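Missing here is one protein chain; the remaining ones are kept as they sit in the complex.
The letters A and B name the chains in turn, as written, and every chain counts its residues from 1.
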Amino acid sequence: MPEFEPRIVAFVCNWCTYAGADLTGTSRIKYSPNVEVIRFPCTGRIDFMLLLKAFAEGADGIIISGCHPNDCHYTSGNFHARRRWILFRGLLDFMGIDVERVQFSWVSAAEGAKWADVVNTTVEAVRKLGPYENFRKIDRAGAV
Amino acid sequence: MEIERRLLKKEALAGLVEKINAAGRKVHAPVCEGARVEFAPIDSIAEADLGYVQTTQSAKNLLFPRVERILSFKRRGGAMETADPDLSALPETVVLGMHPCDAAAIGSLGAIFTWDTQDAFFKARLEKLTVVGLSCAAGDEYCFCASVGLGPGSTEGSDILLTRLASGDFLAEIVTAKGKALVELAPELFLPAPAGADKDSALARIEKSFTREEAGERAKARFDDDALWDGQALRCLGCGACAYVCPTCACFDIQDEGTTSRGVRLRCWDSCGFPAFTIHTSGHNPREEQGARWRQRLMHKFSYMPERQDVFGCVGCGRCSRACPVDMNIKEHLIDLLEAKS
Partner (left out) sequence: MDELRKKARALLEAGEVRVVIGYGGGTGDRARAIFVREPERADELIFDGRCRQNLAIYLTRREVKELGKPAIVATLPALKTVLQLAGEFQIAEGGLVVLAPGADGSLIEFKTFADIEKYLAGAASPIDPAEQAEMDRVRAMSPDERWKYWLGQISRCIKCYACRQACPMCYCPRCTVECNQPQWIPVPSHELGNLEWNVMRAMHLAGRCVDCGDCSRACPVGIPLYLLNRVLIGDIESNFHQRAGMKAEVDYALSTFHPDDRENFIR
């Protein structure tokens, strides 16, 4: 049986983490190819439902990343997002959805090495957790 | 065919369920789920609760599931391939202990699903369903089967109707060929019925408050009486609880799910009580107010269905009234309709 390769979806903001991930590449830092990056204007724009959508579409883990506090391009989008994640994380945990598969981080445009590290450690952590079977088994009347 | 009467000893019911299961058929029966009773698959009669007054949801799920796949699609090269679900794979099913109102509701549901388009999904399920009804020994203040042309011992819609006699044994009335075929699975359990078996005294007393014909005519005559409909519906919240627990409500929505390369087409329940049910693309809503939606619900059951399909759309099970979060009581409102001055 081939080794399990986790599928990680990363929702990142345009101004910090996406630029940071760019820097990872231009710095020639190698990191795990298991991540699929989706760019948003701001972490404040990342609807909580997107996390469930990602799991439903087969993600085994999720990264949400944006600007450090006080560095938001829109001043406070990341502060609002942080509140939302505090609540949403609690709700997911209460419903038995595996919050260990969701990694939040602040990665600035200057932190190319941190991005590589966030991705690598998340991939390894999810690799240990295995495929997210709970969501694969959820009934959707035959729709895949 | 003429109804045959047999006696099914109370201990024989367990054997009957075993025989049906052994024949590879699924048995569904009312099962206690906490504070509610619902139809659910059973393996043995011990799981069933036959002393129930009414289940929260009807058994229409067996014929018209709340979500049903009606098509699958997949892109292959430049073409889209579609596949129908394999209806022949549906299991033969016996529903045991369904009250006469629900059994009669199958006819109303069928009248809609075979009115013009012959609905293959409904028909395939109906063909494989055998109904072993159970007369009502008790009703409650929500029951009004007697006002809609039925009764606690009606055989309409049942293939076999059981009535629990004073002795605890069941009088089995074999109504249809399907019922007869079921008896053939365990003929030794169906004994000759004693000549004096008294069905009537074993039945609940359900008061007859009106006739369905009267209700339909009166509703039609008062169609334009907005004050009446709006007044009745003022507390209505516009949810779909009434429609979804109703054994005859048949509205559905079609949804495609998946991606542009593969997916499914699903049929799922819908309700005329929802504000968005009739909204047009333009934004215009012909049933803008809850009163109009409430009127639609009553009119459809008591006027439109008799006119179009020659059946009534209400069997007096009372589920809508029990499930309503704000106590919209259909029987009471029908009585109001009849009494109100025009």
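Going forward, a residue touches a chain if its C-beta (ideal position, glycine included) is under 8 Å from a C-beta of that chain, and two chains touch if they have at least 3 such contacts.
The shown structure was predicted, so the numbers you read here are calculated from the model rather than taken from an experiment.
Visitor: In the intact complex, which of the depicted chains does the undisplayed chain touch?
Guide: Per the contact definition above, the missing chain touches A, B.
Visitor: Which residue, B:Leu87, B:Ala177, B:Leu191 or B:Leu237, contacts the hidden chain when the whole complex is considered?
Guide: Going through B:Leu87, B:Ala177, B:Leu191 or B:Leu237 one by one, B:Leu237 is the residue touching the chain not shown.
Visitor: One chain is left out of this view; which of B:Met1, B:Ala35 or B:Ala166 touches it in the full complex?
Guide: If we include the chain that is not displayed, B:Ala35 is the one touching it.
Visitor: Please identify which residue in B:Ile45, B:Leu165, B:Cys272 or B:Ala323 touches the non-displayed chain.
Guide: Within the whole complex, the residue contacting the unshown chain is B:Ala323.
Visitor: Pick out the residues on chain B that sit against the missing chain.
Guide: 34-36, 56-57, 66-67, 141-142, 230, 233-235, 237-241, 243-245, 253, 255, 257, 266, 268-269, 271, 274-276, 289-291, 321, 323, 325-327, 329, 332
Visitor: For chain A, which positions touch the chain that isn't shown here?
Guide: That gives, for chain A, the contact residues 48-49, 52, 56, 69-70, 76, 79-80, 82-91, 93-98, 103-106, 118, 134, 138-141, 143.
In the analysis below, only the chains that are shown with their structure count from here on.
Visitor: Give every residue of chain A touching chain B within the complex, in rising order.
Guide: Per the touch definition, chain A meets chain B at residues 140-144.
Visitor: Over in the complex, which chain B residues touch chain A? Could you list them?
Guide: Touch residues, chain B against chain A: 67-69, 72, 257-258, 262-264, 266.
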